[in-house]
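The complex is shown incomplete by one protein chain, all other protein chains being positioned as in the whole.
Letters A, B and C name the chains as they come in the text, with residue numbers starting at 1 for each one.
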Amino acid sequence: MLKGLSKAGIGTIDEKDFIRLASLHGFDAIDTDGTSLVTLIEENGLEQANALLQENHIKIGTFGLSVQWRTTEDEFKSGLKQLVAEAEAATALGCTSCITYILPSTDFNAAEFMAVATRRLRTCAQILGCFGIQLGLEFVGPHHLRTRWANPFIWDMNQTLSFIEAIGEKNVGLLVDSYHCYTNGMTNDDLTQLKAHQIVHVHINDAKDIPVEDLLDNDRLYPGEGVIDLVGFLLALKQVGYTGPVSQEILTQSPPIEYAEVLVKKSAELYQKLFKAAGM
Amino acid sequence: MLKGLSKAGIGTIDEKDFIRLASLHGFDAIDTDGTSLVTLIEENGLEQANALLQENHIKIGTFGLSVQWRTTEDEFKSGLKQLVAEAEAATALGCTSCITYILPSTDFNAAEFMAVATRRLRTCAQILGCFGIQLGLEFVGPHHLRTRWANPFIWDMNQTLSFIEAIGEKNVGLLVDSYHCYTNGMTNDDLTQLKAHQIVHVHINDAKDIPVEDLLDNDRLYPGEGVIDLVGFLLALKQVGYTGPVSQEILTQSPPIEYAEVLVKKSAELYQKLFKAAGM
Amino acid sequence: MLKGLSKAGIGTIDEKDFIRLASLHGFDAIDTDGTSLVTLIEENGLEQANALLQENHIKIGTFGLSVQWRTTEDEFKSGLKQLVAEAEAATALGCTSCITYILPSTDFNAAEFMAVATRRLRTCAQILGCFGIQLGLEFVGPHHLRTRWANPFIWDMNQTLSFIEAIGEKNVGLLVDSYHCYTNGMTNDDLTQLKAHQIVHVHINDAKDIPVEDLLDNDRLYPGEGVIDLVGFLLALKQVGYTGPVSQEILTQSPPIEYAEVLVKKSAELYQKLFKAAGM
Partner (left out) sequence: MLKGLSKAGIGTIDEKDFIRLASLHGFDAIDTDGTSLVTLIEENGLEQANALLQENHIKIGTFGLSVQWRTTEDEFKSGLKQLVAEAEAATALGCTSCITYILPSTDFNAAEFMAVATRRLRTCAQILGCFGIQLGLEFVGPHHLRTRWANPFIWDMNQTLSFIEAIGEKNVGLLVDSYHCYTNGMTNDDLTQLKAHQIVHVHINDAKDIPVEDLLDNDRLYPGEGVIDLVGFLLALKQVGYTGPVSQEILTQSPPIEYAEVLVKKSAELYQKLFKAAGM
């Protein structure tokens, strides 16, 4: 598995600085967005951009899906051109993964929205597939979001696997986030039912020691600071054969106040402790 | 368009008698179920079965999908072998259409059930497609069924078109039923937005003169006995270019008490009046 | 059916002049390429571009697929961004059809190229499908092209229907060209086997009175100047229910020497004669 870092939990930082800082502290991969990838190539040229990654031994772990698939058909369609541009940039930088999250409730009729979302994400997957890129769907566990909008949607692994089957494209799989597994009451055994190719990306975050149903989506802890059995989580992923990035995504109620350097160093130490405990 | 007849509104009747009676009263097609088609061939041989249809100038308009796609995965899978058998029988008898209805509420999580149903109906459509058969999805309008089970599902034309796009197979289209259009508050203008190949089958039924929201699914009238503008309905279908069967399906709270002969004759007279009024 | 005009047979002409000239001589639609559509919007704004079309009572009949699906994977992928741009422009201008032709021989292993082409055209169809655009595949009949490259590929209607089924997307159909039908030895009866929604676009061209197997692809006559039964061709399309554009595409060995005005006028007269003979 690759030690991955996203900016959530690190704060605002220039892309090139982010790459160097992640590298300095022993991370293997960074998660980013497609616009940053396009910009990285535009500003540096493809060769220099790839050289930057190679010198720092950093891979692009994944990028977020920029297409708006949750609102109107016009908004959806108007994002497809940018998706092609981002997929081109990602593949040129060796990145083979794109991710998006699924909100657990919706103001639309839930069944109709599932039908519409199935078609739209299929289109996104088809475009990404041309460029050899997988699409990872992230189920979102925190209970408060299940009633945040009018109608319940989906939030657990099996529902998301059904969604993936409805989409029906080869290159669609799961984004597994320890925080969402925990808030769903999933065990690490549940994880071992998966096959390696079903997991596109992994997020690793920790939770406060409060009742599971009270955990907020944007109140996460750094891995190892909370109560989730993250060693068991890593071992389950290893058993499945997952070898991709494991990236923290520390969503918090207010932006971090410490410097990025401090936060990356802290994250690195927590990762080292955790991976060591898992014998990796 | 073909004047079609289903057994709903006629009562229990032997298949061969049904064919002869429909023919005697000027109908062009009958709707039936797949088991009846398999049996018709088994009992008479394919040649005789086709001869019976030809002598009576009757086509098999459509047959109901026997696969159980609304409950468990085991029940779903255990019906596929029979589906192949029914599709083989149907195609051998010149029938190119199969239909199923969508209940407007469900005890399952609606979004998850939509994902599962999308996959299952795709499988059914793929098998039917091998035999050149289309699958028509019937949206169901009566208001009482929207709250009959715990969670709202889908009930109108646009939702069903989204469902069809999610399924993503070429041979899936709509079953348009005048009763469901009426209870949905659809206009005949709405119908004219369709293209001919989107309509797999048509049901024609009439409604009592009570508030639309109080109409029950199983309290229908014969075409022309009620308040629906069925002439406009037929003209809209004609404008679209639909040329397939238009079949009555008179669901009632108790079985009809009159003889089948009487009820077919009555239906035939109502059809003639209606088609004449529509200039067909 | 719409009287359509492509630039093949008319010569080099500015897009806006082409629209006005086509309109002046009673044509209903023009065929063009995607770049011209993007440019038309860029130079005039969408509103003005649509106003130009409406004032002249001209529709965009179709545009040629710009993606290179016949060569390398890199060339293929690098065209997808432009395809999205062209599809956006086309749909904004009310155009719902895109076309590409299939060469009847190839220097690649024919089976492998069919597999690759199936995947690539599926991707193109999926992108076009997002914008409500159909993709029409044109089979190419002239015999000399069947041995122009090392290995025979496909050139007739049934082969192309098999190709379309392999692609497996709803929005893919045929471009039917009278010249290719004629050089394939197809009858107008063969055409009537189709259903309306299987035909995405129609080309109408005429052939010299020489043996069919000697007809060159780029040696065509204007409709009515040659030996093809084009009245029968139009009647077959009418019987099928085709209502889209019928566009001439006069490929010749050297560019036309007469003025565009003269050639459009000549074409218009030939069309009028032909459509009148067909009772349209």
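Quick note on the criterion: contacts are C-beta pairs under 8 Å (C-beta built on N, C-alpha and C of every residue); 3 or more make two chains touch, one makes a residue touch a chain.
Everything numeric in this text was worked out from a predicted model, so none of it was measured.
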Among C:25, C:59 or C:122, residue touching the chain not depicted: C:122
Residue, one of C:162, C:193, C:218 or C:252, that touches the chain absent here: C:162
Which of C:27, C:76 or C:153 contacts the chain that the document leaves out: C:153
Sole residue of B:46, B:130, B:227 or B:262 that reaches the chain not shown, by the stated touch rule: B:130
Which of C:24, C:46 or C:111 contacts the chain that the document leaves out: C:111
Interface with the undisplayed chain - residues on subunit A: 168-170, 195-197, 241
Positions on subunit B contacted by the hidden chain, ascending: 77-78, 80-81, 84-85, 88, 123, 126-127, 129-131
Missing-chain contacts mapped onto subunit C: 106, 109-116, 118-119, 122, 151-154, 159, 162-163, 165-166, 168
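Keep in mind that, in the parts below, only the chains that are shown with their structure count from here on.
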Fraction-based call for subunit C against subunit B, same above half, different below: same
Length of the line joining the C-alpha centres of subunit A and subunit B, rounded to whole Å: 45
Rounded Å distance, subunit B centre to subunit C centre (Cα mean): 38
Shared-contact residues (touching 2 or more other chains) in subunit B: 168
